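After the structure tokens below, expect a handful of questions from me.
Selected chains only, in their assembly positions.
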Amino acid sequence: MSKTFSGNFFEDYRIGQTIAHAVPRTVTEGDRALYTALYPTRFALYSSDEFARASGLPRSPIEDLAAFHVVFGKTVPNVSLNAVANLGYAEGRFLAPVYPGDTITSTSEVIGLKENSNRQSGVVYVRSTGRNQHGAPVLTYARWVMVRKRDPEAAVGEAVVPKLAPAVAAADLVLPEGLDFTGYDFGLAGEAHRWGDYAVGEKIDHVDRVTIEEAEHMLATRLWQNTSKVHFDATARPDGRRLIYGGHVISMARALSFNGLANAAAVMAINAGAHANPCFAGDTISAWSEVLDKADTISAWSEVLDKAET
Amino acid sequence: MSKTFSGNFFEDYRIGQTIAHAVPRTVTEGDRALYTALYPTRFALYSSDEFARASGLPRSPIEDLAAFHVVFGKTVPNVSLNAVANLGYAEGRFLAPVYPGDTITSTSEVIGLKENSNRQSGVVYVRSTGRNQHGAPVLTYARWVMVRKRDPEAAVGEAVVPKLAPAVAAADLVLPEGLDFTGYDFGLAGEAHRWGDYAVGEKIDHVDRVTIEEAEHMLATRLWQNTSKVHFDATARPDGRRLIYGGHVISMARALSFNGLANAAAVMAINAGAHANPCFAGDTISAWSEVLDKADTISAWSEVLDKAET
């Protein structure tokens, strides 16, 4: 019996199967410091305990995307170790803040399976959920990856492709408990722009750029206990290059977006996501945003951001 | 209206203007760990809670220069985003220790403005002060930078050049509250040299050297939320090189100075500072010190360091 785990192959998955991912992880102030060192983030709610308390939270939570990476990292050994490609994300929702001291576990449910016509691989759709030590869900998202088959001849079930929403409905967004921006300090937050200042269709070039180093993306990816070989092992790919974890670029983009979206105080949802192109060390990342839609249903947030006095 | 901020230009400043810098930052044990990983620092007061408590402090503070970088980083978007050159520092004083859990904000006052004769730029002098969550100042320093004009033709006021002291007077140094070196353990601190062992004019070659990597200086500079493009973006300068944040070199030099100045237990002032030459990844840093003057007015410190029994 081999002691090492070589990951799941396409034919190993079953619709409705639930996977409890290994290795719970307690997040700490150390993770926050590393996140700040790795990404040029300045969002006040995640930078200052005082700002967070003035906003009704007990203290500053860990960045939403840091929580996402922790949850995601746990899924890698079971979901994407044999992935050919990481195809997309949808229906991502942040359900509760993650605070230093919280311990995160992840589970995934297989919600779709579709073999490719060449029978060499197939697409696996999972819905993954992170929970804290109280069992409360902290975030959830759907993800689909192309996974190799161990044996191209292996029989598989009929294709099931889940219907995923093109965007998270405003009514499904969850406001962190206690969050109150009545006294929101735009000066401390870094910009004066309010919710009402952003127009649908508006594009923002976030101006700043970051050139990425090997050491940085590996530090980040290990921090999230992501075990995918291609990020760490220069001998894993024929071209001898280490592929940068897509989440590293997502966090970089979110951090860069501060310049123009400083008052996008927290990430509430990931409507959709795709890794359009691979990223390698030496690449220089820039970011731009387009306002696709607006919703004021979260009155406690958008109204305050719009109407509060500076 | 553009949502992104492109920084202030020379003609935007007014004498006496006060700038409250954005994004408060809670410092943590995570920052200390990263500081230790980034710089070869071994000063006992900042390495050990037990040593700090034996010295009369409630616990180990964050390194003085780490606090400096946090305060400095906040000033960058308002002061030096359009800087052509970072010209100098003076009158830096450390006024209170910064402990993990403290939240730091920065303000700057414009104390001098002098247009260059070519009218393309001018020198901006600011006095910046960091404060903790109680509003108590933790450090203050004067700094002057050469800043581009947006419009060379823009009219500016008469030149005001502040008179800055060539050195901080011993009487102006502030001893951390409670600090007591009566039981100072030279063995644990790492060297036997006392205050009386150092002579004015003495030069110390600190022997050790460090070759700097891109990933390291970027991790450090981001940790302090310093947003200056030239440190991160390899496309920002014509030569394609990323300029290393001058504070990275200052911290490296202070850390290297342990070998010969281990009992220079804390930084109390920055008399003067200049970035004599740019530093780039691949450079190897060494450090030497010269004892320019001595003062024993801080009796609780220098006398104890001089007279205590090992």
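Read from first to last, the chains carry the letters A and B; within each, the first residue is number 1.
The rule we apply is simple: a contact is a pair of C-beta atoms (placed from the backbone, for glycine too) under 8 Å apart; a residue touches a chain by one contact, two chains touch by 3 or more.
Computed from a prediction, not measured in an experiment: that's the story for all the values here.
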item	value
Number of identical chains in the entire complex, 2 depicted	3
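Here is the rule we use: only the chains that are shown with their structure count from here on.
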item	value
Copies chain A and chain B - rotation angle from C-alpha fit, nearest 5 degrees	120
In the complex with chain A, residue positions of chain B that touch it	1, 3-6, 20, 22-26, 28-31, 33-34, 77, 100-101, 103, 105, 133, 213-216, 218-220, 222-223, 225, 227, 229, 232-236, 242
Touching residues on chain A, where the partner in the complex is chain B	28-34, 36-40, 42, 44, 47-51, 60, 187-191, 193, 197-198, 202, 204-211, 213-216, 219, 259-262, 282, 284
